[in-house]
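Note that this is a trimmed complex: some chains were dropped, and none of the rest were shifted.
Letters are used for the chains, namely A and B, taken in the order the chains are written, and counting of residues starts over at 1 for each.
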Amino acid sequence: MRALVALAAALATTLAARPAAVADPRARDLGIPFAFGRPGAWNAITDVPGVAVGHVTLVQGDSVRTGLTAILPRGRGEDATRPCFGAVFALNGNGEMTGTEWIRESGLVEGPILLTNTNSVGVVRDAVIAYAARRWPPKPDGDWTVWSLPIVAETWDGTLNDIYDPHVRPEHVTAALDGATGGPVAEGNVGGGTGMVCYGFKGGIGTASRVLAATAGGYTLGVLVQANHGRRHQLLVAGVPVGEELREGAPPGEEMGSILIVVATDAPLLPHQLERLARRAALGLARTGSVAGNGSGDLFLAFSTANPRVGESEGTVPLTMLPNDRMDALFEGVVGATEEAIVNALVAARTMTGFRRRTVTALPHDRLRELLQRHGRLGTP
Amino acid sequence: MRALVALAAALATTLAARPAAVADPRARDLGIPFAFGRPGAWNAITDVPGVAVGHVTLVQGDSVRTGLTAILPRGRGEDATRPCFGAVFALNGNGEMTGTEWIRESGLVEGPILLTNTNSVGVVRDAVIAYAARRWPPKPDGDWTVWSLPIVAETWDGTLNDIYDPHVRPEHVTAALDGATGGPVAEGNVGGGTGMVCYGFKGGIGTASRVLAATAGGYTLGVLVQANHGRRHQLLVAGVPVGEELREGAPPGEEMGSILIVVATDAPLLPHQLERLARRAALGLARTGSVAGNGSGDLFLAFSTANPRVGESEGTVPLTMLPNDRMDALFEGVVGATEEAIVNALVAARTMTGFRRRTVTALPHDRLRELLQRHGRLGTP
C-alpha cells in the first residue's frame, strides 16, 4: 500500500513537472541576461553529476497547496549513503533547517536535503530516519542507521496553503526520495515551492548552474532555491528595479517569507571552503533586490560531490582540495547561478488561488520584457 | 480523549516523579562537595522564578524506555507566549536541537524547550506547533501562531529503548506541557532522560542551582541536563577519577551519547551574554571528566526570565542589563551547577533493563562514597 502511494505520488509529480521543464520558457528564454559564465546542459543543480532531485506536489481542493522537494547529493542509489563535505550559512535565521549543528561540527552532509513547509518539518524529518532504517536497517547491536540527523528545511506557505492542517505525510517523503532523478528539474509551483510567494509574485522552486572554464578547472556548480522572500518594491531583474513599476497585486506590509538556497558542486572543496561558497549565495540573492528582511528565513547549504570517501571511519582518507586561490571562479558562479535560479522560479511560477480564496499573481512575462527592453537590458533569447 | 490521555500521562509522571524528588538522596545528600556557592530552595532549575518543568516517562513492556521533558521558561500560564532572551552554544554538534537558527538570529527563546530521544524530534516539534495553534489560534488573516519554530533537542536512547519504533506521540507533548510545574524536579530515569546512559552508568535528567550573594545581585541560576554522555574511565566526581576504579559494567568502545544542558537565570542578561553563559556550561561538564567525544551531541541553551517585554514588536522596549563586569559570579554559578546537575543525574538514576534485555547499572552510591572518603573528599551530607 505504501509503495503504491509512493508510486502514485511520484507519478503525479512527474506528470505535473514534465511540461514545465520541457516546454515553458525559462528566464534566459525570455532574453533576460545573467552574469558570470555559462550554464550546464540543464541549467540546473542536476548538472552536477550525481545530484538527483525529486518533487512531490500536493494540490488538492481549495486549500492544499504544498509539497516537498528532495535533493540527493549522490543520487538515490547505494551511493546515497556516502556523506559529502558540506556547510551552511544563515543570512537570516528566521527559519528552520534541521541537522545544521552536525553539518557545522562534522563538515559533512549525510543524506538528502528536504525542503517543505514550516509546519511539516517534523514529520518529514522523522520519516527520513524511518526511510533509512527500512532501507538500510541498523545492525542488531544497536548501531545507528545512516541519516540519523536529517536535513529538513522550510519556508512558510500559509498564504496559499492551509498550513495548520497536516498534509505532508511520511509516504510523500518516500515518494520524493524514490522519485528523485537527474536531468531537467521542474520549477515554479512544484515540490516544496508549490505554495510559495516571492517579491509579492508567485514564487517557488528555481534552479540554475554554471560550468567553469577549463582553465578554472571545468567544474560545475548548481543552485536550487525555494523562493518565498522579498517585498515587491525591492525586486530587481537584471539590475532593473522592475518591482517599482510592476505594482499589480503587490501585497502590502512586511516580508513574511524566506528563501532556501542549496548549492552543489563537483569542485573538491573542504567544509570551510563550502561555507565560503554558501555565504556568497547571499550576494546572488542581493542582486534580485532582497535585504533579507527580519521575517525571512534565509538559510543556505553548500555541498561538494567530490571526494567520495569523506565518510569513511577507518585509517586515513585521501582527499583532493581546490586551493583557496582558485575559488574566485566558483564565487562568481554561485552569485550568478543564485540570481538566475531566483528569476527562474519567478518566471516558471503560475498564478495560483488557494487557502481562503487568496490569489497570488505570476510575474507577467510580457511586462517584464517590456521593462527590460526599455532599459536596454533585453538580450536575444 | 486527548485530554484524558494527557491527564493520565501527566498523572503518571507526577506519581513516578514524586518519590525521586522527595525521598531519594541527591548528590549533596551523599556528602559529595560542589564548588561555587549555594543552591536555591529546590537545587533545581525551577529555583529560577517562573520556570516550569514537565516530564512524560514512557516505560512499557520490554523495550520502551523513553520519554520527554518540557521546560517552560515563563511557566505554562499565559506568560508562556512571552519570549525570553536566549542563546545556544554547541560544544560538539553531533545532535539535533531545532530552532537554533532563530535563537541565534533573534536572541529570543520563543516557547518551551523539549528534550526527547533522537528519533522523536520531528513528532515532538510538529506537536508543539499544533499545541500552540490549538491554544492560541492564529488570526484569520493568516498570521503565524506563537511557537512556530519550536526548540526540540535529543539524545540517543537506542541502547535501552527500541528507538526505531515511534513511541513518543503528540499527546505526550500536550501532557508534558500541561503538566509542567515549578517546585522539585524528578531526576534520573524520567522524562527525556528515561533511557539514557552516562559514563557507562545509568544516566538521565539532573538539575541543580545557585543563588548569588546579594552583593553579586542575588540572582538565581538553574541548570537542567539530559545526561547521556561520556566513557567510564573519564568520570570524575568531586575531582576524583572514580571512573578508573568503578569498572563494573562499563561498556566498551567509543562514546555514543550526548548531553543537553539548559541554563536558566533571572539575571538580566542580553543574548550575547547568555551565549557566554551557555559556553561556560562546557567548563562544568569538563569537571565531570568529559572530553566531548566525537559522537556526543553536546548542545547547550541559556535563557533569562528577566526583561518580560523582549518580545514586543511596537515602539521601543525598555530593558535592564547586567554589566559584563558583573558576570563572574554567574560564570562560577553555571560551572558549579552544571557539574552538580550531572552528578545528580548519575546519583538519581536506577539500574534499568530494556531493549534486547540490555542492562545498564546505576552508579553505586556506597562505592562512590568510599572512594571519595579515601580521597578526603567526602563531606557531611
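The criterion applied here is as follows: a residue touches a chain if its C-beta (ideal position, glycine included) is under 8 Å from a C-beta of that chain, and two chains touch if they have at least 3 such contacts.
This is a predicted model, so every value here is computed, not measured.
J.: Please state the number of copies in the whole complex; 2 are the ones shown in place.
T.: If we count every copy in the full complex rather than just the 2 shown, we get 4.
Quick note on the criterion: only the chains that are shown with their structure count from here on.
J.: Between chain A and chain B, tell me the centre distance in angstrom, where each centre is the average of that chain's C-alpha atoms.
T.: Distance between chain centres, rounded to whole Å: 35 Å.
J.: How about chain A: which of its residues touch chain B in the complex?
T.: It is residues 90, 92-106, 118-127, 129-130, 133, 138, 142, 144-145, 148-149, 152, 156, 158-159, 164, 166, 297, 299, 355-356, 358 of chain A that touch chain B.
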